[in-house]
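With one protein chain removed, the remaining protein chains of the complex are shown where they sit.
Showing chain A:
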Amino acid sequence: MSMNSTAIQQTPKSQINFEQVKKKQRMKNFSKGMLFLLPSIVLFSVFLFYPLARTIYLSFFLTDAAGATTVFVGWENYVTMFTSPIFLQSMKSTFLFVLYTVPITIIISLFLAVIANEKLKGIGFFRTIYSSTMGISVAAASVFWLYLFHPSMGPLNLLLNAIGAEGIGWLTDPSWALFAIAITTIWMNIGFTFLILLGGLQSIDSSLYESADIDGAGYFYKLRRITIPMLSPTLFFVVTVTIINAFQTFGQIDILTQGGPVNSTNLVVYSIYREAFVNYKFGSASAQAVLLFIIILLMTFLQFKFGERKVHYQ
């Protein structure tokens, strides 16, 4: 009450120089807004926008070992990149890797989320277990799987031997290594993807299921006709994140295969790392980085355009 009355009393006075006050207020608002945003803007500029611009700039130059530009070469880094069999192999591996990891991660996590969404006793325990891989770092996960993939002692090959099959050179056979990296990655992704999908499932309005129950709908009918369509925005998000993550894969490769055997696991980020920080060719490494940036940008847009039509919004 008292607040209202003071506000009313002040009104006539401020009407006199209304425009001026408004202008002043606008300036004040602007500087205040900037004050709150300044820390983020400064850091984004220094560690994100400037480096991105600098990457594009570097991709047109040759550099010395310290990273200073020496010779302007125009598009030559790009031309070399697209004609280099090693890099083309790297691109092929990267796309194959995305193809391996994304669908399987989504299917497994969706299955886990659906069964963990039932109202059963002790379900919290299972949810914790399924999300556990999110807490396991890439270094630790890679060490776990390094042993699992071990040619003679590894449980996977022991299992194969036990059923009479021959052991696989998981990390040494060029036709298996990428798949082995994919398995490790899928396992690591499950925790996060599961958690997001479970959250999506729990936010579905339960009255939908109740009315379906009254109509006598079966379990799989409800899954197909209610759960999946209602979950589509979440699925859409999860697919995008998994694809982007797959393009950024690094740690698993550094510990498990170092890009080998015969470059079969030399995925794009590892290739950038090797070119820049092992070979000190910052120019051509930057060209690869620009390509990575463009791919991820395209993926995001494509996902958005393609995904939106199929997505069900409430």
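The working rule: contacts are C-beta pairs under 8 Å (C-beta built on N, C-alpha and C of every residue); 3 or more make two chains touch, one makes a residue touch a chain; residues count from 1.
The rule we apply is simple: contacts and distances are computed from a predicted model.
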item	value
Undepicted complex member, UniProt protein name, chosen from "3-isopropylmalate dehydratase small subunit", "Cytochrome c oxidase subunit 3", "NADH-quinone oxidoreductase subunit N" or "Glycerol-3-phosphate ABC transporter permease"	"Glycerol-3-phosphate ABC transporter permease"
Of A:Ile107, A:Leu120, A:Leu223 or A:Val262, the residue in touch with the unshown chain	A:Leu120
Candidate in contact with the missing chain, chosen from A:Met81, A:Leu171, A:Val239 or A:Val290	A:Val290
Interface with the undisplayed chain - residues on chain A	3, 6-7, 26, 29-30, 32-34, 36-37, 39-41, 43-44, 46-52, 54-55, 58, 67, 111-112, 115-116, 118-120, 123-124, 126-141, 143-148, 153, 155, 158, 187, 190-191, 195-196, 198-200, 203, 209-210, 213, 219, 233-234, 237, 244, 247-248, 250-251, 254-255, 269, 272-273, 276-277, 282, 285-286, 289-290, 292-293, 296-297, 300
